[in-house]
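First the structure, which I've put down as structure tokens, then a few questions once you've had a look.
For this depiction, one protein chain was excluded, whereas all remaining protein chains were kept in their positions.
Which chain is which? They are A, B, C, D and E, in the order written, and residues in each are numbered from 1.
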Amino acid sequence: MEQHSKAEVLIQALPYIQKYYGRVVVVKYGGNAMIDEALKQAVMKDIVLLSLVGVKVVLVHGGGPEITEMLHRLGKESKFIGGLRYTDEETARVAQMVLAGRVNKDLVALLARCGGKAVGLCGMDGGILQAKKLPSEPDLGFVGEICGVDVSLIRHALDGGYIPALSTVGCDGDGQVYNINADTAASAVAAKRGAENLILMTDIKGLLRDKNDESTLIPMVAPSEVPRLKAEGIISGGMGPKVDCCVEAVRQGVKKAVIIDGRVPHSILVEMLSDEGVGTLFADPAGGAL
Amino acid sequence: MEQHSKAEVLIQALPYIQKYYGRVVVVKYGGNAMIDEALKQAVMKDIVLLSLVGVKVVLVHGGGPEITEMLHRLGKESKFIGGLRYTDEETARVAQMVLAGRVNKDLVALLARCGGKAVGLCGMDGGILQAKKLPSEPDLGFVGEICGVDVSLIRHALDGGYIPALSTVGCDGDGQVYNINADTAASAVAAKRGAENLILMTDIKGLLRDKNDESTLIPMVAPSEVPRLKAEGIISGGMGPKVDCCVEAVRQGVKKAVIIDGRVPHSILVEMLSDEGVGTLFADPAGGAL
Amino acid sequence: MEQHSKAEVLIQALPYIQKYYGRVVVVKYGGNAMIDEALKQAVMKDIVLLSLVGVKVVLVHGGGPEITEMLHRLGKESKFIGGLRYTDEETARVAQMVLAGRVNKDLVALLARCGGKAVGLCGMDGGILQAKKLPSEPDLGFVGEICGVDVSLIRHALDGGYIPALSTVGCDGDGQVYNINADTAASAVAAKRGAENLILMTDIKGLLRDKNDESTLIPMVAPSEVPRLKAEGIISGGMGPKVDCCVEAVRQGVKKAVIIDGRVPHSILVEMLSDEGVGTLFADPAGGAL
Amino acid sequence: MEQHSKAEVLIQALPYIQKYYGRVVVVKYGGNAMIDEALKQAVMKDIVLLSLVGVKVVLVHGGGPEITEMLHRLGKESKFIGGLRYTDEETARVAQMVLAGRVNKDLVALLARCGGKAVGLCGMDGGILQAKKLPSEPDLGFVGEICGVDVSLIRHALDGGYIPALSTVGCDGDGQVYNINADTAASAVAAKRGAENLILMTDIKGLLRDKNDESTLIPMVAPSEVPRLKAEGIISGGMGPKVDCCVEAVRQGVKKAVIIDGRVPHSILVEMLSDEGVGTLFADPAGGAL
Amino acid sequence: MEQHSKAEVLIQALPYIQKYYGRVVVVKYGGNAMIDEALKQAVMKDIVLLSLVGVKVVLVHGGGPEITEMLHRLGKESKFIGGLRYTDEETARVAQMVLAGRVNKDLVALLARCGGKAVGLCGMDGGILQAKKLPSEPDLGFVGEICGVDVSLIRHALDGGYIPALSTVGCDGDGQVYNINADTAASAVAAKRGAENLILMTDIKGLLRDKNDESTLIPMVAPSEVPRLKAEGIISGGMGPKVDCCVEAVRQGVKKAVIIDGRVPHSILVEMLSDEGVGTLFADPAGGAL
Partner (left out) sequence: MEQHSKAEVLIQALPYIQKYYGRVVVVKYGGNAMIDEALKQAVMKDIVLLSLVGVKVVLVHGGGPEITEMLHRLGKESKFIGGLRYTDEETARVAQMVLAGRVNKDLVALLARCGGKAVGLCGMDGGILQAKKLPSEPDLGFVGEICGVDVSLIRHALDGGYIPALSTVGCDGDGQVYNINADTAASAVAAKRGAENLILMTDIKGLLRDKNDESTLIPMVAPSEVPRLKAEGIISGGMGPKVDCCVEAVRQGVKKAVIIDGRVPHSILVEMLSDEGVGTLFADPAGGAL
């Protein structure tokens, strides 16, 4: 492309940059975008760019496949109950090690290579995530429920110009470690930190009316519509908890919560810096979201 | 263009944005870019975009044609001596009025319409430009020479997040107003404010080895080469003072001074946010400019 | 006068200086005080002195005679309807140029010569005055009504130790320029900025019970008395809008609004730094103004 | 006097106020001005006024007569050797009590009644004055020599908008209290705090060529002239140490040191806010003092 | 004691230090602890240590015995009415001098010798204590009642890292000096400054059920129990006003008010840095005090 057309593209992004200037955006990073090297790079560049144009980005991530692989290498097979990992003491310890030591710090290094200034945190740093045992039947072990969020350290990092990358392991007052769902953690941090935007990256185009037909994407959902969509079975399976995270964030004041397709490069930038919304947006219709 | 290609363009600008983040850039705005409405809009959008991505832009402008036209309407013909306007008392007063009251404030309003937060200043505000009579033979009247620069107000405006637009009329201790060359003023402000970059917009592609052949553009000149280029007649006519402004700025610590073609839309963005330099760059080869 | 008596005078000013320390005072400058050179100097010195003793002075000005004269020189006669200037497109453009480029910057230069640090602003800088067409019958053209006031830039200038001088031209979202009544603008800025005091300079001693007898000055008026004074015809003609500006300012929290006689040198200082009030004071009797 | 003449007086003070704005001035208060109630009030008002117009005033005082009187009431007669008080343990204790508890706090209360915000300190607060025994023959007891000055607390008080009043008792590392000459202490504080001006109040018109003839006042002395003036006997007696304090302050960077006549009301204001210098000024002729 | 046991002791203090970190604690210093040299040193060291571990300590003191002694030396016998000193004009003046000049500054010097950075204030400095005549029958003279507290100067001193030592003499708007009860002043300052803790040092173990039996110490009292304890005669005599000060402080938001035994070395540290409460604690049972 010729340079002047490129300049035009930058100019077109202007109103969107203005809209997000100085605002907090929490990105839950996951799925294919964490595995495919090209997608990974694209996401990190998106985040560094947003950070440079004045957006305060918080990167929240999980890392299920990496945990599974490490457990496997340690001779321990992963066990899932209703889609959730059964987490015994050793699994919790491995999850902490893999998420906070490998996945998280690799992201920090990658952000640095893209020119970003990042700091890798987990829920135990600065007491960001206080956890307790998630009550469940049957028992899931040390799967954590968030019982307290302290965003001081995240605020401090953002104020210092750092991009905080957060792995979602947390502990309780006795130091017991819990593995916490990353979507839930991202939603809780976004709400507590007064974020403008919560972005959940998934491996699907968004909420589809017909799961097998991407052309049936529902571009926007008001929280009040969710119960009906659940009743109709349109929100079902793994999409249920993700939608709940979005709705909860919006209820607590986050302006927009979006489920976007992480398989498409730069979907974060497209979502934020154009009016071509991608995926499914959850927002209070009266709240004035675009 | 498709959204994902657009995102790619944004991403390509990343390293350049990082390079200029928090730096001061002084843009001397003039020529066709001040007359053609589309070019005018493009320049203002470039400046607002740069301001949003963290560049501290100072916009310096003249307005010869507007002064000539107003003088004409007031029944007074402009008189030029060696390319410089003979400036009697009335002309100086009209220049102040037209530059500080019309051209300057129109730019402020245009920047606002592009989403920028601007403040229109002239050399008398906060004592930015202290002037005295430029000694000349024959006498040019109240054409001013800069004898003092105080950038406190410009710094204050930038620190408050405002884009300062500066019209280059100044006065002396007795309140006598002088019309000051805008290229010279831009160079002096860039040097005093410790700018990273001085950009002079002109109506030519840059310094040409053969004036009639744009393919003979000289992309980069070291200050030490200037005397030879003058001796060879390659730097001549109106280009001489512009080159001197660039060299002086570089001598006083400005990293890069560039003469760019204001007739091309977004030439500022192209110059700053790509490695396809436009126009002619003046820089100390040892200074490490790109 | 002997030095020790002079010192006594300074000492007598002490309690008044203490009263206004750190407070905002908006002065609408106009009338003879803008024409007579000695009065002009006296006003500027008053303002610089107040600024030095810790008062945050905002200078608001119009400039009708200068506009009329420039229009005349441009071959266009001024047209007034009910005392208000009919403002076609060209008149609005000339008003902007004369007010923001000549009158305003001349005041800045004069304040500097008196030792003040001033910055010349108009309603378009930093979006201070958002204007729209004043509805009127017959049509007055581009005479503006204030539909928004943003005092951020004025606050920023004051915090930086600068005296902001404001010419009251503003524009709407499309960049259309409007000429705005300076009394109204001063009142609006005083109210929005939480001023202690609004001072309107006029060419009359104040509100007179009998227009032809200065000994019938009414020294103080409570806002509640205004309707009766209007009914009695004591407030009439050009005094009406000025009184309305004062009342509106007081209603919005300004402690004192005063109409003073600009023909008397240093009337601002006398008003503020002595208990010999000059002119007519508008204040809420319960509000505790002196 | 009529109000407008009074305003003129204020205006005449303008350039002097500008000159001292934000500068530190150390006033050594003493002599008749500490005894006569009207003079006392006049001095305190001068100081509050200076403080309001932006001068950072430090008030340093002694209190010989009050010490003598208290000693007398306690049945102990004062003993002087060569003009200096012989200070035994009890005398030092009484001096501390009278200076820091009575004279100092009375001044603080008086400044408050004049509208000033003052804080009463002695040399022991914040370690302002570190003292040791002044070597002398014959022995003077606990008369102190300054061996260290820490102006942090004075700076802190000034930055908080307080007028620090300092009584010049100090102690050594063992807590032994010393009575310190107030002229010397004022000079040392002025030098350490980078004062613009040191003012020593006395009961004489200044340095007189003929002690008996006030018309022989020497208005200005360069430090280099002092040895000759001493040799000629013009500087002699109690004037000697005062002149030495002035010279030492000037040598250490204080711009002006002045010995003024405290018997004349408002002599501080006259000295500072007019060009009618009073008393005798010590300044480096090359240093550019007025 | 061996070093490692000593380290253990420091470690045991950890949770208490954490609890008081950054909090304000007002200590009313008095009784034997002001007379016995060893106790005095111990108290000052306690205060310096607390200050270093991040507690913001305000030291409030009286000095009855010193006043009595000085009056006696001046040939004036002290007169007490119902335990309160009859304070004529001269007594008030002597009290000011002794408290603010001797007792206060001696404490400042002692704190400095213990490594603390202190500043000695009285109620007149910065207008900390505004006083008026305490109405009483029979008349007590210039015994003051607090009618206004301004803690700005205390806050300023604490923010600068200084330990403010406050002697409780104050004055009214006419400069009349009053002697103020130090317990009352400490309580008022603690309430106004939002202190965590008020500590009143006395010469008794605390509130005793049987005055003659220290084993009957009442370790904690809820404000609501006070009337009953007074009715039973358990709170009587000099203990009454002290209890009232504690109750008033707690009512105004101070978390804990404690009457402790100043005869025991380091009782302040023991009270604050262990869970072995000493003396009698007044706290709202619902307020969550330890």
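We take it that a residue touches a chain if its C-beta (ideal position, glycine included) is under 8 Å from a C-beta of that chain, and two chains touch if they have at least 3 such contacts.
Quick caveat: nothing in here was measured; it's all calculated off a predicted structure.
Chemist: Considering the entire complex, write down the shown chains that touch the omitted one.
Modeler: Among the chains that are shown, those touched by the missing chain are A, E.
Chemist: Return the single residue from A:120, A:144, A:206 or A:223 that touches the missing chain.
Modeler: A:120
Chemist: For a quick check of understanding: of E:53, E:84, E:208 or E:222, which residue touches the chain that isn't displayed?
Modeler: E:53
Chemist: Taking the entire complex into account, which one of A:26, A:52, A:100 or A:221 touches the absent chain?
Modeler: In the complete complex, the chain left out is touched by residue A:100.
Chemist: Footprint of the hidden chain on chain A, which residues?
Modeler: Looking at chain A, the ones touching the missing chain are residues 73-74, 93, 96-102, 104-105, 108-110, 112-113, 117-122, 124-127, 153, 156, 160, 162, 169, 171, 173-175, 177.
Chemist: Footprint of the hidden chain on chain E, which residues?
Modeler: The missing chain touches chain E at positions 1, 3-15, 17-18, 21, 42, 45-46, 48-49, 52-54, 114-115, 264-266, 269-270, 273-274, 276.
Going forward, only the chains that are shown with their structure count from here on.
Chemist: Chains shared as neighbours by chain B and chain C?
Modeler: none
Chemist: Copies chain C and chain D touch; is their interface built from the same residue numbers (over half shared) or different ones?
Modeler: same
Chemist: Which chain has its C-alpha centroid at the greatest distance from the C-alpha centroid of chain E?
Modeler: Computed centres place B farthest from chain E.
Chemist: Degrees of rotation, nearest 5, to put the Cα trace of chain C on chain E?
Modeler: Nearest-5 rotation angle for the superposition: 120 degrees.
Chemist: When the C-alpha atoms of chain A and chain B are each averaged to a single point, how far apart are the two points in Å?
Modeler: 45
Chemist: Taking each chain's centre as the mean of its CA atoms, how far is chain B from chain E in angstrom?
Modeler: 68
Chemist: Please tell me the distance, in whole Å, between the geometric centres of chain A and chain E computed from their C-alpha atoms.
Modeler: 55
Chemist: Please set out, as single numbers or ranges, the residues of chain E touching at least two other chains.
Modeler: Residues of chain E touching two or more partner chains: there are none.
Chemist: For this entry, which pairs of chains touch?
Modeler: A-B, B-C, C-D, D-E
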